[in-house]
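Note that one protein chain of the assembly has been removed; the remaining protein chains are unaltered in position.
Chains: A, B and C, in written order; residue numbering restarts at 1 for each.
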């Protein structure tokens, strides 16, 4: 029983985190808003050089073969930086689905080649899941993984038609993707396809949850900093108990969302049949912490927090969007509710960890 | 359009309020706890002398023939005083049902005689409604109005068997009432009986809501007073912003529950077919204000608020009980929900007041 | 207590409804935070004024109808029911207008009120300064007396409507030796005066809903001083009282929003899974109704000659939190599509203006005195809790 990260994991997080802190300035984010692609090419290269593309790719395909416990802190760091590029989703969701396809022996050659290209940073693969009406940065991908009923398809960009939609968050570039499924593009079907889609949803929700954690912490930090300098009635507003408590309430939610997100990352890798509830809990807790932090940080900023020029809304709007992407609170709380209603659901401390946690799948496949 | 009380109504409230303030001391309430009956005979006489028993009784039976708008402020005052005696329920619920029976021409002679006795303070009539599992002070009544299916029965004490139950609030004397319905005791049946029971529920919930308003205000006042004298860190705790805001949050809920309760009192008399939603709104709003005030007043009192010797819990426990009596928040919010779902429900400002409010009964009888 | 409308109130409602049905623009106006939309809204104010509907509570001599507050509420109900445009003239008709009537000289009233009522001159607020937001008494912007003029130097911020407005009103420090709420004066400033620079500030939605105003030796005639020199604080407090009080946010607005929310809920409820959504919808409906009831209750008391009490401080907290909750609930019903700016979406009709309204609702707990300040006021002035 060891619920800690290794020193290596923490060091990796720190190095990615400080790269992002230095390079993802709010000025550079605002530049992306006016750019055509919405992306920054240098940033994509730097992320690739740091291994973000290859981290989850199996070693057999030239990747680092690490797992989501290794990645979850990096996703948190990307959230903290409000990184616009969709590296987290690409690595976790598209990369995860490709790895699953490889592991289940579907279209091995094509998938292996793609994963190799992804690890090298040469090929970009995205993934759209039916739970999301639109797909972020789909137009920048060489291939898209798409669902049609239970089937999963792998479709080259040339066969896709994109319609751009404007998000409340100008860093996001949502696309409606039109395409025609064909036998040629199909890479999984039936039960296998359904299972892959379910695992994909869980990985997507986990990736969102981890970023939401980072977003929440960044918003609280900005509000705390602001409250220390902004004066009203002859003293910093941060000396007011009401302001302190707005921030403390966020801190409590964030602290208790963290271990939930970490366990979800562990579960997705080690006990995928348990992942529905671990992930749904994570997404709900992180989403709620981020939404509260968005609200309270805005309140602490006063009128300033309501302006376009104050950087806070970069994080606030991302939090609003990610809280609903990959299943909103309703969807995820409902998954837990359905489970709690099952008479054979094994609840309580002896099923929170350990073999009984990991092995039992009382109703997972239902 | 005049949403105010008359000077007479306010003066009556003031005189009853100041009588209660002087006579219902917390010491006298604690005396009732150890007494056999749970009641104070002098108080019953004083309430009778002030007209509380006769106020709602028709003039034809020797009463004052006033209405619930006249009474709602008195109920609020009884809540403020945490009056243990069940005068509000007796007058509004039992008195209301008797008056309804009279108006609908059921058993006129017997009912008229009873109402005369009630108005004179000679006879005590109680009422148990199926929504409440137990009936407060039933053992002290000469007659009880009881339901059996749609039927309403009027049963003398001699035909009733009581089993006492202990409430969390020692001022309450709950009774399980066992009895055998007979044709002799039946005073209404079928549709008429069902209609009377529905009106009874609304009057009971309104009476509880009005008392909850009074309870809430009394708890906030006690906490405000305590916070001005109790010192920590060298100053009154009431100077802390967190303490102020705990109280301000209660004040907001109370202020916005008041007009809702007043409209419900008006509606029960003037537009009973609209009363379901007006009353459910009132019970929900007043219950929620009282529950929040109980919580926050306890918090402001610190450890003192957790003791038996501090008087606060006299109000707190009453609030807990009344918030669930006559339909808990779930029951009442559900009535509103059912209504909102009806496609023909007339919502919005033009149906909040006036003839369109009073006349329309889009789905009332459903 | 009598909750029936009088025959004349009912007739008034019908008259308002008929006039609005005939005059409300069929096409939604552009946002008044754009140059084009501002002029469209100014035209609408002129239309209102031409029918004497600009501000029904004003005396007839100023283009009003001498209505009481109940009639004003009826007007507002019909106004929101008709989906009529937002009032670009709000600063004038709700804030400055009543203040001018109370404190202005006859000459000032003649000069300003008709032009305001007719929409000829649209007014901006100029209260806050960079370090005087919630703490308005910290104002530093100076107006130095020079003969018959004042010479203004300094800066204002968060001036609503200032980007396109013609005039601004606000407090300026006329006694340089004074501090806090002493030595301030209430001055009306033409925004086309030499030395005035208006820097638009974009809101969360990217549109310039307010502005900074820089004053560089701006010369204003002392004709534009409202009330006595150095008496500005008292006058402003009465203005702020209006703002925080009854008329800042009309209950009809929230009743209409909650009605639309119920409609969205009926339509979407079978598609969504949120276990708490039913409860949120019921609460929003109840609270919008409660806000209306409370307003009618206060209006009734005022009409009967009573006064508005400290409990009115509760209003701002209640409606601003309600507004956020209504819009959060609607966005929950829209799920992942809630983030889409509707003009780019196919299902525009269902997305409606919920995202817009949600963004706007974020400002509610902040402006006109943050809700934290409001809670202090409730605790200290209404409940009598100790200041220090």
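Convention: contacts are C-beta pairs under 8 Å (C-beta built on N, C-alpha and C of every residue); 3 or more make two chains touch, one makes a residue touch a chain.
Being a predicted model, the structure only gives us computed values, none of them experimental.
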Among shown chains, those touching the left-out chain: A, B, C
Contact partner of the left-out chain, one of A:120, A:199 or A:336: A:336
Omitted-chain contact residue, chosen from B:40, B:86 or B:240: B:240
Those residues of chain B which, in the complete complex, touch the missing chain: 131-134, 164-169, 172, 174, 231-234, 240, 242-243, 295, 298-299, 302-303, 305-309, 313, 317, 320-321, 324-325, 328-331, 333-334, 337
Residues from chain A at the interface with the omitted partner, ascending: 1-6, 69, 220, 224, 227-228, 235-236, 238-239, 241, 243-245, 247-249, 251-252, 255-260, 262-263, 266, 270, 281, 284-285, 333, 336-337, 340-341, 343, 347-350, 352-355, 357-358
Residue ranges of chain C at the interface with the undisplayed chain: 275-276, 278-279, 282
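Going forward, only the chains that are shown with their structure count from here on.
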Chain whose mean Cα position lies farthest from chain B: A
Rounded Å distance, chain A centre to chain B centre (Cα mean): 52
Touching two or more other chains - residue numbers and ranges from chain A: 240, 242
Junction residues of chain C - those touching two or more other chains: 372, 375
